[in-house]
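Report on one structure; see the data block that follows.
The complex appears here minus one protein chain, its other protein chains still in place.
And then subunit A:
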Amino acid sequence: MLAVAILLLLLVTKPWERTTSERFSQTGIVATLPAPDALYEGNAWKPTAGADGYALALENDRYALYIRPDTTQFAVLDKASGYRWTSNPAKEELAAETVKGQLMANLQSPFILTHVRTQGADQTVRETLNNQTAGMQTAMIRHPDGLQIEYAFPAKQLKFVMQYELTEKGLKVKVPAAGIREEGPFAMFTLDVLPYFGAAPAKGDGYVFVPDGPGGLIRFDQEHASLSRGYSHQVYGQEVTNEENWTRTGERREDIAYPVFGLKKGDHAFLAVMTKGEDSANVSAMAPGLKSSFYNVFSSQIYREEYLYRMSKLASPSKAVQKERLNLDRELEYRFLSGSDANYVGMAGAYRSYLQETGRLQEALKPVEHVPLYLKIMGGNYEKAYGRIRYVAATTFEQAGEIVGALQGKGIASIKALFYGWENEGDYNMEKRFPIEPALGGESAVKTFMDQMKERGVPVSFSEDFLWVDSHSSFSGKTDAIRGIDGTAYVDEGWYIAKPAYTAAAAAETVDKLKKLGVAGIHFSGIGEMLLNDYEPTGIQTREYAKTVYDGLLKYTREGLGSASVNQGDAYVLGQTDYIDGLPSESSYDFMIDETVPFYPMVLHGFVPYTFGDGNLRDDEDAEFLRAIEYGALPSFFVTHDDSRKLKDTPSNFLYSSRFDKWERRITEEYGKFDSLSKLYAQKITGHEKLSDQRYATTYEDGTRVIVDYGTKDFTIEKGAEQ
């Protein structure tokens, strides 16, 4: 009897199993977040304004910041050019403005604070506060570091603090979490920071730059028909767990991959980098007619989100606003550009130097003799057949070796291979990866394959997803799944998303096992393309935390295997990824965006190798190939040994056509074209321009120009000075 009881107890508690946190701590990945920003201490500063209403507040060699004590509007003087950037349109500019009331007040405010009630009915109704709100009190402190302004709204018992600092490149704006006070029945919802900074009237020369796809321009001189909303999207994508984000039928779009926006006005431009708390902020751009008659672009900081929740499966969902505030420091850095730098090329350069200065971008690539071909090989996946799960093999390890051999035989000198579908039963039971699928040859075949590849100089990474976990596994949703915004473990059609610590632990264990087999790296899916808050009842684990863990994991993988790579390449992985697959290359087809430019490629080229869509899976064969050339991407193909039709009933049925011998010739041909640009592999892109409707020129460090013509479907290379 006692024995049975003990056995039962053992079975329930499972002492031989380690908890996720134990497994995570074993990886040695550190997940400590930086210390929060401090508020300035000191005496109140009460300046007297000059004749124009402004008082000098901060100054360095290059810039001076003047503030209006009455409205807290400010101006930044660029001493070199004499140009003044202002937080709001000037009085004269507002003379022709047609909006009134609240919108007019917003136009004159350096912030727009949206709040909700936490008591009574209508807790989702949003109200706004700005610097024109009656009863607002401001308190300024001047500090060696900068200027601090505290805004207090006694009627709402709300307070927050903004800090301005001047740097060598421009202006830093901070909203420290420590400065927020919610003492009454009102709670902060969003805070628009400097909503009209540098706002430009319609029809002028210039554009707004938004991080749509590879980069999007909204031109001032372009007619924009029928805009009902502006551009307003969350950096790194919306919260997946919030049902409200899925209620619209449309909105399939590219998630914002880099926290940057900018504006060009005549000969002057700014680039704003969201340096802290960027993952919880929207980039918002408005065109005339939406909120005012100006073009403006700014960051809207998210403190709470509205979400849908259901009391039961049958009840219709209700709206609510999350209780706990996203308590993150927010910081933006505005960098000012003028003259020949005042355009999107200059903006890309400014962002690249920001990344380099802060150590977020890895070292420049070494020049190569030949560009690498990124060869993705699909091993296979599972299907349900004859009432059970069956693995369908499309390429065994042996066949993969033959494919690589065939390509090398055709003269492709540099290949980097990514192997997909190697896990036991493919994507069925995501937790179970080992032993490596026997239908592909199992572990002995992997070893042979790896030895062979090492000999041939082809590094092979294994691709795997450590974020999504299916319910066929023994995964515990209760302890290890991300909690959605409604507080419950998030599950979608039987799929959970693992908490970052679980992901890291599972991945680190996989790294250790793959190391023994000689695998040269992991290509992560999910990391670098999806970021979530974890709404634990004990407190929100923010996206900030997830970023830190993922960063540690990428580092662990590089140290363990030699290489880590990701899809999409959201900016937080740039320091730790050896390659980005599927870098955003296309716009989201917004009405508002007039032109798509290679901003992000310009930032990355010469530092992180990247590819766009696979050569055999393109929607538009010619245009996508030419875009890859124009944007400096590398060639990639996704192949199988057998007909991909074999996979039609498996989750890998997106491989419309991948049989290697069908594509062999095309791969060789296309590789030749990409390889004609091999000299440019390690160079920065220094220029990009539209020559005509169909022709675009990309310029590299050494002066080489690549001119792509979408009309003739061809490209030409003009050698630079050094050749």
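Rule of thumb we're sticking to: a residue touches a chain if its C-beta (ideal position, glycine included) is under 8 Å from a C-beta of that chain, and two chains touch if they have at least 3 such contacts; residues count from 1.
One rule holds for everything that comes next: contacts and distances are computed from a predicted model.
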Query raised in the report: Per UniProt, what's the omitted chain called: "Chemotaxis protein CheA", "Yip1 domain-containing protein", "ABC transporter permease subunit" or "N-Acetyl-D-glucosamine ABC transport system, sugar-binding protein"?
Result: "Yip1 domain-containing protein"
Query raised in the report: Which listed residue, A:70, A:620 or A:669, touches the chain dropped from view?
Result: A:620
Query raised in the report: Of A:149, A:286, A:530 or A:633, which residue touches the hidden chain?
Result: A:530
Report task. Could you tell which one of A:203, A:229 or A:516 touches the chain left off the display? Result -> A:229
Query raised in the report: Which residues does subunit A use to touch the chain missing from this display?
Result: 223, 225-229, 248-254, 313, 376, 378, 383-387, 390, 420-421, 427, 463-465, 467-468, 477-478, 481, 487-489, 491-493, 495, 525-526, 529-530, 567, 581-582, 585-586, 588-592, 613-614, 617, 619-622, 638, 643-645, 648-649, 651-654, 656-657, 659, 662
